[in-house]
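For this depiction, one protein chain was excluded, whereas all remaining protein chains were kept in their positions.
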């Protein structure tokens, strides 16, 4: 059974200790099993205390980041690429220290609209670097999950099939795909077909609506998504992600172009998402059983 | 590449020689590769001449039937069951004589609304009989394709999964499933999932709309259907079936409850279906290629 | 806000007083607002006591029937038609006595597979009779809601558009359509378009899956259904209907060809349906708000 997580920016973009702990309490109250944080700086956050609180609440934790322009490991500028490696290593350490096992997000390039078409050299640099970082992650008991995002947020990996080829080039068994229905809706030929195609390598999944608001109020066929996840036997983490101009993170809100106020009451949003995912997964399971039942006389 | 067929009742329910030959000409004119006939009585039809015309037009041919109440091989009444076997054997011979390789339709029970729930004994009788008939068919170079139909037209095999269990019980390698989207829309949990589940045993497919009229004007998700057929590599025959009160077959129209005039111009209907299936299959193929393309830089 | 009902045959096909009262308790326990019963014979059931229990539980009640072959008001046989009128009048009285306001179901013809195509005379006889019965109903404070069913269960009214024309011919303002997603999936060009087309005359709605089992495990696009109901401002009753061979009604199970055991635990089924409909309606409402929100700056 998948753990159902939620991205912390549903609750708050603040990294003040009190806000982070309220985020954990809200996550639990809304019925989720896992919290996904962005990077948290140990210089400002008491990581040990946060880890303890996560454990006490019996929550899972994952960390997702998007590399910054000055930390793009696909860059030909060695200082920039080295900065990216440093960020990845800090994120791996943070994940381990919080008790998590997954680093997710945009790891292969910087996050944001790129000014140039992707190149083979860029691909090779990123893959070569990730091969090494994957070893560091493995030693820390953490997997790397490469988020496949839409064209406006990265130029390199926009589809699961590109991600599979990239992972094959990397050659590490510690790197997986982080799929996200919001991005898949823009880039994939079909969400269900893409999930089936990438079945063996999916390590993390974001459940987000086409406009990033309430689940079911957009264009994504979640029944087909849950059917495909059920068909491939996916039982790893599924996290709900939603952004609204209600909660602004200076960095992320601009890169992801969050201009509209799609919700104001985040607890209402989160509870709805939790129910939506629960009944969606249950219904997909029942459908799969029905499709293979011979109704023995 | 699948051959695209059409059921002869789109053109005419008559079995006068001239009408049958006009049906072949219409089939060719509308761009189809195969004609599906109901049973034709060699006492009234010049089968050799029809076979020659089929060959001249480079058409494929399939025969589909529904066993009558007095020829139900699942019946406990031995005379009725024996009559059913005789009908099946005549149909196999007709198929062979016309140059076809497939017998399709409702072969496991009689066709029509049954008055009783199915029983294990009924299942066993039908399976045992079909095991033997399958040998006769094999010797004639013909496969048996068991149509999975909705609850109002048979009580025994309403889903592909039931059909798979039935074929396994029969134990013959000459028996396959004849799936039909009209019936699947009523009985299956999901058309695409059912096609994937039954992948290895699908021998014939009917493409029909939910109300049996123009393709695309009903509730069936044909894109998902073509995606699933593409995903399993199905390359065998696909036939278009449609019924309207415009063309009445005394027997079939009542069993299938054809009350509405869903079309009057059958050539227009057929050409639309041919284009609809063609672009549907082409689009599914392109989608499958896209979903697995790594877009190598 | 629609009241959410449930058909009593989810709970039991028995009309023993204790079973009927357990049905009410189950209905309440599973979170429904309304119970839909088939006809109950006041000779065998203590209607006053049942009505009291319904009121105590703050439940709504509706009665649905299918006219029998010997009570077909569309028949040219006057005795048969007269019997039909008598059944309708008894049903109206029962509905009133239970505290209900709606008679629903197959009222325009007998229920079951017909042997003949519909005729204009049949249509006229049925319409003429219903015009009179509608007056009786009106006097009792009860509306007649004509169920639009699939071709295998009646030959006269298979689509909402046919129903609208029929109501116009009847000329009464006390007759409405009873739409049912199970039947619409077979007969309508599109469930959402049909709901929009019939908007003004929809009096009762059945929410049932394409195979009559768990909601969401079949082919019906319930999101589109709820969107259409929201778009037309439908706020009247919506009842969940499901049949399984687990609960057999001698009459109804055969006419509706219930051969498969689609569920065994009816409380689980009912609770799932209640949650499915609740989140479906809530999500449709949020979607409608979003589609018309100008996101004022």
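Points to keep in mind about this one:
The first chain written gets the first letter, and so on, giving A, B and C; residue counts start at 1 in each chain.
Heads up, the rule we're going with is that a residue touches a chain if its C-beta (ideal position, glycine included) is under 8 Å from a C-beta of that chain, and two chains touch if they have at least 3 such contacts.
Remember, predicted model here, so these are calculated numbers, not experimental data.
Within the complete assembly, A:115 is the residue of A:1, A:43 or A:115 that touches the hidden chain. Checked against the hidden chain, the listed residues A:25, A:76 or A:186 yield one contact partner: A:186. Contact between chain A and the unshown chain involves residues 113-118, 150-152, 155, 158-159, 185-191, 210-211, 217-221, 245, 253-254, 257-260. Where chain B meets the missing chain, the touching residues are 211, 213-218, 223, 260-262, 272, 275-276, 279, 282-283, 286-287, 290, 295.
Seen across the whole complex, the unshown chain contacts chain C at 118-120, 123, 159, 161-162, 164-165, 188-190, 193-194, 196-197, 224, 227, 231, 287-288, 290-297.
One rule holds in what follows: only the chains that are shown with their structure count from here on.
When the CA atoms of chain A are superposed on those of chain B, the rotation angle is 180 degrees to the nearest 5. Counting the residue numbers used at the interface between chain B and chain C, over half appear in both copies, so the two copies meet with largely the same residues. If you average the CA atoms of chain A and of chain B, the two centres end up 46 Å from each other. Among the residues of chain C, those in touch with two or more other chains are 211, 217-218, 260.
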